[in-house]
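As you look at this complex, bear in mind that one protein chain is not there, while each of the others sits in place.
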Amino acid sequence: MSALNEMSGLKKEPRGKKRKLTAAERKEELVSYLFLAPWLVGLAIITIGPMAASLYLSFTDYNLLQPPEWTGLDNYLRMFEDTRLQNSLGVTFLYVFVSVPLQLIAALALALILDRGMRGLSFYRSVYYLPSLLGGSVAIAVLWRQIFGTSGLINQLLALVGIEGMGWIADPSTALGTLMVLNVWTFGAPMVIFLAGLRQIPTMYYEAAAMDGASKVRQFTTITAPLLTPIIFFNLVLQIIGAFQSFTQAFVVSGGTGGPADSTMFFTLYLYQQGFGNFNMGYASAMAWLLLLIIAAFTFINFIASKWWVFYDD
Amino acid sequence: MKKFSRPARTLTAASLAVVLGLSMGACGNGGSESAGDGNLRFSWWGSDPRHEATQEIIDIYESNNEGVTVAGEFSDFSGYWDKLATTTAGRDAPDVITMDEKYIMEYAGRGALTDLTELENLDLSKFPEAALDLGRYEDGVYGLSTGQNAYSVMVNADLFAEAGVEIPDDSTWTWDDYYEISATISENLGEVAGTDYGALDGDLRIWLRQNDEKLYSEDEPGTVGYSQENLLSWFEHLLHVRDTGGGVSAAQFTEAAAGTFEAENFPTKKTAMGWYWSNQLGALRAATGDDIRILRVPSPSGNAEDNGMYYKASMYWSVSSQSDNQAAAADFVNFLANDPAAAEKMLVDRGVPANPEMAAAIEPKLDESQQTVVSFLEEIEPEVSDSPKPSPIGAGTVQETIVRYVGEVLFDNLTPEEATEQLTAEIEGMISAG
Partner (left out) sequence: MTTNIAPQANTAPAATRTPTKAAPPVRRKKRNDEELSGSTGSRLLKHIVLIAFGIIMLYPLLWMLVSSLRPNDVIFREAGLWLTTFEISNYTEGWNALQSPFGHYMINSMIVVVGSIIGNLVSCSMAAYAFARLKFRRRNLLFAIMLMTIMLPIHVIIVPQYIIFSELGWVNTFIPLVLPKLLATDAFFVFLMVQFIRGLPKELDEAARIDGCGHVRIFTRIILPLMMPALATTTIFTFIWTWNDFFSQLIYLTDPEMYTVPVALRSFVDSTATSSWGSMFAMSIVSLLPVFLVFLFGQKYLVKGIATTGIK
C-alpha cells in the first residue's frame, strides 16, 4: 500500500486503521464516488476485463482462431531466449532515453518563446503544431523517404556542399535516428500542454516580481519554473509512457517490418508482429505485461523523484 | 481488505465474460446451412479502383437475387489482416473472405474456414485440379483461386535501349546472362542499376525449385524443404549480383523493402530489371510511363523447362466456418468464380481466372497490358511444373524475414553462412509452432 501511496504522488492521509469516518468525511467520500462514477463504470466494463483477459492470455498459447491453452510460464520463459525481443527492448530504451528529453526541451523552449510578448503568436503556434497534425498518417512514410532516402532532400543538400550522403533510412546505424528526428519534430503536443500550463500562472506574480525589478531569468527560475513543475512532470511521465509504446511511426516508416535489420523494431512493433503477424497472441500478451512492468517501474521512479522537484499548491 | 470484495467481484465477472468469449474460439460455432437470413458480409483488400469494381459486382449479384444483400467491407492490406484476425477471434468474421497465400493455411488449419467441396451451391467442376490444389488443406479445399500469377522478371525496354543492351530471349537465358546484363546496364547508365535483386520468398522459391527443392517441406510439416547449400548458394548469388555491380546499393534495396509499391526501385526507374508478379505489369507501366516487358526468369541451363516458374493464386475466395449463411455464401462465391458477369468486371485485377471459361470470357475486354499478361501465362504453361502448396501455418511473416536477412547480407552484417543458418532456424521456429 505504501508503494501505491508513493506512486500516486497524492498526499498521504494519515488515518488510523479502525478510525470511524466523521459525517463530513463520509459525505465527501460519497461525493467523491459520484464524481468518479463514470470512470469507475468504464473501468469495470471496458478497461479491467480486457486487461485481465490479456493477463490470463499471457499464460496461454493463444492463436486468436482457436481457444487458448494454458501453458503456465512458458511465454515468459521464452522471452529470455528471444534475441529479437531483447534487441527490441534495447532499441526502445535507446529511443526513450534520447528522444524524450530532446522532444521535451524543444517543446518547452518553444512554449516559452511562443507564450506572449510578440506579434503573430497564434500563427507561429499553429505552424509549429502542424507536423503533429500529420501524426502517423501514411503520408509520413512517403515523406520520410523523400527526405532521408538515398536520393532524398538531405542528401541533395549535402551534395551541394560536396558531401556524399547515405541511405539514412536504409542504414541500420542511422534508421533509428531518423525516427528520433521524427519524434522531436512532432513536439506539438507537449508544447501545447506547456503553453496551457504557462497560462495558468497568475500574472500577478510576474507583476509583483517586475515591480521588484527581478530580471527575466530570475522570473523564470523563481516563478515560471517552479509553478510549471506539475506540467513538466505530467509531460515527462506521459512522454515516457508514450515513447515506450511507440508504434505508429516505426510501423509507418518501415512498412511494418521494423527494418532495416530490426534497427527500428520497437518493442510494441515486435509485439504486434507476434500477435497479429504470427498469431502468437499469448506471447504478445506476455510481452505486453512485461512492458507494463517496465513502464510502471519508470513511472514509479518518476513519482518518487517528483517529491523533490514538483511543487503543488495543495 | 474486505472492502475490495465488491468491486473485485464485478471485475472478475467482467474478465470472466471475456475469457469465456475467447475460449469459444473460432470453431465450434458451426454455422448450419439452413439458418441465416441471406444477408452476407464480404471482405477484401485493395485500393479504390478495386473497391469500385467489386461494388459493381455486388450490385449485379443483388439485382439477380432478390432478398439477398451483400455488404462489402474493404481496407488496405495490413489493416485487412488485423481486422480479420480480430473479428474471427470475436466469432464475427465476414461470410465470404478474401484470402492470401500467406494466411490461408493459418485460417484453414485452425478451423476458421469451410471446406468448399462440401457446399452444394458452389460448382468447382470448371476449375482444373491444379488450381484447386492451391487451396487444398488435408482433404478439403478451403480457398478457391481468384486467378493466377507467376513470378517473373520485368524489364524496362526504354532503359535497355538507353544502355544499348538487347532484351534477352527469355526462353534460353541463363543466370550468367542475367549477371552480365545487369552489370552492363549499371556500367553504361551509371545512375541506373541493372536489377533490384528480387529477394522475396518468390524468387527464393524459384531458386530452390531449380534445384528440385521447396521452401517448405510437404512431407515433414514444420520443417523447411531445402538443403542448406541451396539457400547458401542463393545468398551467394545475390552477393555476386552486388559485387559485379549489377544491383542497387544495399541501402536502396532496404529502402524499397518498406513496402510502398510505387517507391520501389524498378517503378522509380532506378533499375532496368525488377522481379514482380505477372499481374503487376499494368501497374508498373503506369508507374514508369515506360515500355515494360515481362520475361521468364533465368534458368541455370538455358532451358526454360528448368526455370522453376510456378503459378500462384493471386487471392482466394473462402467461406467462414462461423457463417450462418453458408448456402448463400456458397452461391455468391459461385457467382464470383463461374459467372462471366462477375469476371468481366474483375478482369485480371485478381489474377488471370483459373476457370478457363472465365478467362475466355474476359479476353476481348482486356487492354494491351492485360492481354500481354494472359498470353504470357498461357505461353509458360507447358513449362510450369506443379505449383507449391500454400505457406504452412505460422508462415505469415516469412517474407519479411527473408528480406531482413537479405538486407543483412547485402550490408555485410552477416556472412551467407550465418544468414543461411539463422534464417532456417527462424523459419522453422515460426512454422513448427503451428
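We just call them A and B in the order they show up, numbering each chain from 1.
In this section, a residue touches a chain if its C-beta (ideal position, glycine included) is under 8 Å from a C-beta of that chain, and two chains touch if they have at least 3 such contacts.
Bear in mind the structure is a predicted one, so any value in this text is a computation, not a measurement.
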item: Chains in view touching the one left out; value: A, B
item: Touching the absent chain when the full complex is considered, from B:Arg41, B:Arg209 or B:Arg404; value: B:Arg41
item: In chain A, positions touching the absent partner; value: 1, 4-5, 7-8, 10, 12-13, 15, 25, 28-29, 31-33, 35-39, 41-43, 45-47, 49-51, 53-54, 57, 64, 113, 116-118, 120, 122, 124-140, 142-143, 146-147, 149, 151-153, 156, 185, 189, 192-193, 195-197, 199-205, 208-214, 216, 218-219, 222-223, 226-227, 230-231, 233-234, 237-238, 241, 245, 247, 255, 268, 271-272, 275-276, 281, 284-285, 288-289, 291-292, 295-296, 299, 311-314
item: Residue numbers in chain B that touch the chain omitted from display; value: 3, 14, 17-18, 21-22, 41, 45-52, 55, 71-79, 82-83, 85-87, 89-92, 94, 259-263, 267-269, 279-280, 282-283, 286-289
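Definition applied: only the chains that are shown with their structure count from here on.
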item: Distance between the centres, which are taken as Cα means, of chain B and chain A, whole angstrom; value: 37
item: Chain B residues within the chain A interface of the complex; value: 7, 10-12, 14-15, 17-19, 22-27, 78, 81-82, 85-86, 88-89, 106-107, 110-112, 249-255, 257-260, 263, 394, 396-397, 400, 403-404, 407-408, 411, 413, 430, 433
item: Chain B contact footprint on chain A (complex, rising order); value: 40, 44-45, 48-53, 56-57, 62-68, 141-142, 145, 149-150, 166-167, 169-172, 253-257, 259-262, 273, 276-281
